[in-house]
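Only one protein chain is missing; all other protein chains are in place.
What follows is subunit A.
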Amino acid sequence: MNILVVLIPVSLILGGLGLAAFLWSLRHEQYEDLEGDAWRILSEDDETPRGS
């Protein structure tokens, strides 16, 4: 049963990391153009987007 003392915090921390990552991506406008970004990965255009 002592293993629970380790496992419960571990699962909470891992879940918390996922939550933090999601909130970060949400704040940094990663979900503004899902369709376009799905296509852009196939683009061979090397030009880096300027100013965006």
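Here is the rule we use: contacts are C-beta pairs under 8 Å (C-beta built on N, C-alpha and C of every residue); 3 or more make two chains touch, one makes a residue touch a chain; residues count from 1.
We take it that contacts and distances are computed from a predicted model.
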"Acyl carrier protein", "NAD(P)/FAD-dependent oxidoreductase", "Heavy metal translocating P-type ATPase" or "RNA polymerase sigma-70 factor (ECF subfamily)" - which is the UniProt name of the missing chain: "Heavy metal translocating P-type ATPase"
Interface residues of subunit A (partner: the chain not displayed): 1, 8, 11-12, 15-16, 18-19, 22-23, 26-27, 29, 31-36, 39-40, 42-43, 45, 47, 49-52
